[in-house]
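Have a look at the structure below, then the notes.
One protein chain is absent from this view; the other protein chains keep their places.
So, subunit A:
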Amino acid sequence: MNVLFFGIAKDIVGSSEILFSDEEAKPATVAALKKDLIKNYPEFLKLKTLAVAVNSEYANDDVTLSGNDEIAIIPPVSGG
C-alpha cells in the first residue's frame, strides 16, 4: 500500500509519499486511514474537507482498503 500526498497534505506530512510494507499494520478503511493521519499529524484535524482517491477513484469513508492499493490524499487548494 502506498499513500500519495498533495497540496497542504504534502506540506503537513513533509513527504509526497508513504509506503506501507507487507508486514506493517495497515488501515482497513478510508475512515481508519484518516484517523491514523490525524493521530500522527494533528494538523489534519483542521482540514474538514479532504478528498481521498483509492486506485484513482474518489473514495468515501466506508471504502475498504487492501494491500496493493494506491491511495491519494487530496486537500482543497485555493491559489490562483
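Just so we're on the same page, a residue touches a chain if its C-beta (ideal position, glycine included) is under 8 Å from a C-beta of that chain, and two chains touch if they have at least 3 such contacts; residues count from 1.
Methods note: contacts and distances are computed from a predicted model.
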Its UniProt record identifies the chain omitted here, from "Heme chaperone HemW", "Adenylyltransferase and sulfurtransferase", "Electron transfer flavoprotein beta subunit" or "3-isopropylmalate dehydratase small subunit", as "Adenylyltransferase and sulfurtransferase"
Note that subunit A touches the absent chain at residues 4, 6-8, 10-11, 16, 46-49, 51, 53, 56-58, 72, 74-80
